[in-house]
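Just one protein chain is left out here, and the rest sit where they should.
Letters A, B and C mark the chains as written, and numbering starts fresh at 1 in each.
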Amino acid sequence: MTEHGLELVTRDHKQTDTVIAVSPSVAIGNRDVCIIAGPCAVESESQIVELAHVLRAAGATILRGGAFKPRTSPYTFPGLGTKGLTSLRRAGDETGLPVVTEVMDVGSVEEVEEHADILQIGSRNMQNYPLLRRVGQCVKPVLLKRGIAATLWEWLSSAEYIANGGNLEIILCERGIRGFDPATRNLFDVTAVPAVKRLTHLPVIADPSHGTGDRTLVPPMALAAVAAGADAVMVEVHTHPDNALSDGPQSIEPAVFEELVKRLRLVASAVGRSVLQATKPVHSP
Amino acid sequence: MTEHGLELVTRDHKQTDTVIAVSPSVAIGNRDVCIIAGPCAVESESQIVELAHVLRAAGATILRGGAFKPRTSPYTFPGLGTKGLTSLRRAGDETGLPVVTEVMDVGSVEEVEEHADILQIGSRNMQNYPLLRRVGQCVKPVLLKRGIAATLWEWLSSAEYIANGGNLEIILCERGIRGFDPATRNLFDVTAVPAVKRLTHLPVIADPSHGTGDRTLVPPMALAAVAAGADAVMVEVHTHPDNALSDGPQSIEPAVFEELVKRLRLVASAVGRSVLQATKPVHSP
Amino acid sequence: MTEHGLELVTRDHKQTDTVIAVSPSVAIGNRDVCIIAGPCAVESESQIVELAHVLRAAGATILRGGAFKPRTSPYTFPGLGTKGLTSLRRAGDETGLPVVTEVMDVGSVEEVEEHADILQIGSRNMQNYPLLRRVGQCVKPVLLKRGIAATLWEWLSSAEYIANGGNLEIILCERGIRGFDPATRNLFDVTAVPAVKRLTHLPVIADPSHGTGDRTLVPPMALAAVAAGADAVMVEVHTHPDNALSDGPQSIEPAVFEELVKRLRLVASAVGRSVLQATKPVHSP
Partner (left out) sequence: MTEHGLELVTRDHKQTDTVIAVSPSVAIGNRDVCIIAGPCAVESESQIVELAHVLRAAGATILRGGAFKPRTSPYTFPGLGTKGLTSLRRAGDETGLPVVTEVMDVGSVEEVEEHADILQIGSRNMQNYPLLRRVGQCVKPVLLKRGIAATLWEWLSSAEYIANGGNLEIILCERGIRGFDPATRNLFDVTAVPAVKRLTHLPVIADPSHGTGDRTLVPPMALAAVAAGADAVMVEVHTHPDNALSDGPQSIEPAVFEELVKRLRLVASAVGRSVLQATKPVHSP
């Protein structure tokens, strides 16, 4: 054990980088940088299916979309729930893209694991220990977002809960911490990417959409994250951001996303990596 | 609704202070300041029962003690669980002190509500929405700790989740936020007490033990909290702090607690209040 | 030297509390709590003289007022400069109250020292080392405000610069640090008072006006500061806060100040101290 009381997730325990197979053709943590994209929330089946095709064509390798949404206010859109989950699954199946979605409570883990390829633990639940223990029993990978004011060691301690339950397929995701400047929604801690990678063998990815909360800052900060060593970037894309049911201000349009993917390829190459491309043929209907 | 999307918990909705009856003889939110004391964790039945007698004699009006403990590391003492709960209840019954203890997940709410007089939602779970909705259905009061980096409006939004579920008996508890100075464990935001009281009609209390993380700072900051208008203070007391199974560094000894209560009475009086005294006779065995 | 490279200002160097004589009848750091009051800025001679009489009658023991004002924008009122300084001096002489005012640059130290009884180093200049070295050569006491994001050790290191220059008459002043919640202008770190007092023998005071930035929070937080052990409180008072040339939102009216002084006496007494009263007879004109 380290001085911080950790064991399984540290470099002391395992020196080499952990590579997590998300699907037969998609892995996170190797030389290839993944691009995870999708709407904040699944708003309808047609929305997510159509967008998934667009995103895949533009270069996304994993599809994201919220079905169960944690919302600060009880009076805002909480997601479509089970309906959102099955719609997301269908969008993934149609495009061949693995899907990631958030699970908010112990009682929903089984259902979410049935439909998703990666289970996301959101920032607000980073220290929800019963939930961490529960996804520690899953066979699917877990994407663990950093808490809004979590130190690197606290973040790793939460990962250790999952690992301790038996699931070592954990992807850490920096998504912005609390800052003092109202100029941006959160303070995107890009340095956390290389800093936590020194401590752990787990893959580390970055979410510049929540990280900045501002669509014009998403492209430069996605590039910065890859330059700093992120194993994947996760960005929110919406066909009509201004009409999005949640997180519109931080969602980019598909055309901007397409341009961003091109730049990401160049930056990944500049740091000795490449961007993973969706190679699996899309089944014809 | 306010500009922040809140309704039930704001002063706009209800101008007068809410007073919450915890037991026939104990209420929070009126002229009387309550003193909540006890160990971080219930370590054994004899520990909590003996300590409860000492605390009651010294002036405590509510007994605290953790049965289910959220711990940053999966390898540290997680509390005694159900055994801790029944021991705490027995200590409360023997002394006539109402008891408060934390509930960490939806599945334990029923059991905790059966044994406790107040259900505590910890800082890490301030935005655990399924849990907030669940305690919103309870008939017992809920003590909602402020999240480690929660703004006042986010804190109130979490209270709104509980109120929206039907339970308006909510006590807000400031317990220290994340700061930049390693000189103290947390940054105890005493100003939050009068600042949030302007926005809400709910009672607001303060926990200088977690707030400072340092036993020598607990007495002055408990006094400061009452001077600033706190409706109660919650302090961790342990007979042998250096042997405590958790939070020893921030626990004070019974003799220090006794001295503190005397000072609290003087400060409460200086700001036009008094300290509630346990008046209910202790039943003889 | 301590592990932090400090010497003169630490308790290791000197165990007993330092008491600083500001005038024949006013000292800071002993059993008596001082009350420092005045406008943010001296706006005219009649303003400061009249207000000084009012404040003295209400219980102030030291008069504050800015002549050289550090302002975030170059287009706002920078203070009256020399004229403000002589007006402040006259107000002090007429009422028998010692005066404290800020000095912003090395070139003004001589002039400010000639007129003031205490030289204030503002928060923005806490690490202006040439200025610290210069006031280290003064014979008048220095009031050193904490930097907006200074740790306790950084604050003491700045005090050490002054002490190292030969001037050990240093008063530390907590005035709010940067926080993440826009609900208040700053985050008033009351805990810093007892926390830094453990490390240093110097007196520690608190400024709830800048600390909170909000006049309705000034009274409760002034009381909290004294309850926590502050050797003095410094509050901004203005006859017509809404017309103040600077810091109006955080200035209280004289009637509120008078009421506050009464409460401060009760709280000081509750923690075993008293509030110093201006005893020196005011000379008749």
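Things worth noting here:
Throughout what follows, a contact is a pair of C-beta atoms (placed from the backbone, for glycine too) under 8 Å apart; a residue touches a chain by one contact, two chains touch by 3 or more.
Every value quoted in this text rests on a predicted model; they were computed, and no experiment measured them.
Across the whole complex, the hidden chain's contacts among the shown chains comprise A, B, C.
When the omitted chain is restored, the residue from C:Leu6, C:Val100 or C:Leu144 that touches it is C:Leu6. Within the entire complex, the positions of chain C that touch the omitted partner chain are 1, 4-7, 70-76, 104-107, 124-125, 127-131, 133, 147-149, 154, 157, 160-161, 164, 177-178.
Within the entire complex, the positions of chain A that touch the omitted partner chain are 149, 151-153, 177, 179-184, 187-191, 193-195, 198, 211-212, 214, 216-217, 220-221, 223-229, 263, 266-267, 269-271. Panel shows chain B; residues 178-180, 182 of it touch the chain omitted from the view.
Just so we're on the same page, only the chains that are shown with their structure count from here on.
In terms of which chains touch, the assembly is arranged so that all chains touch all other chains.
Chain centres here are means of the Cα atoms, and by that rule the chain farthest away from chain C is A.
Taking the mean of each chain's C-alpha atoms, the chain closest to the overall C-alpha centroid is B. Note on chain placement: the centre of chain A and the centre of chain C lie 49 Å apart, centres being C-alpha means.
Per-chain CA centroids place chain A at a distance of 35 Å from chain B.
With touch defined as above, residues shared between interfaces to two or more other chains in chain B number as follows: 149, 177.
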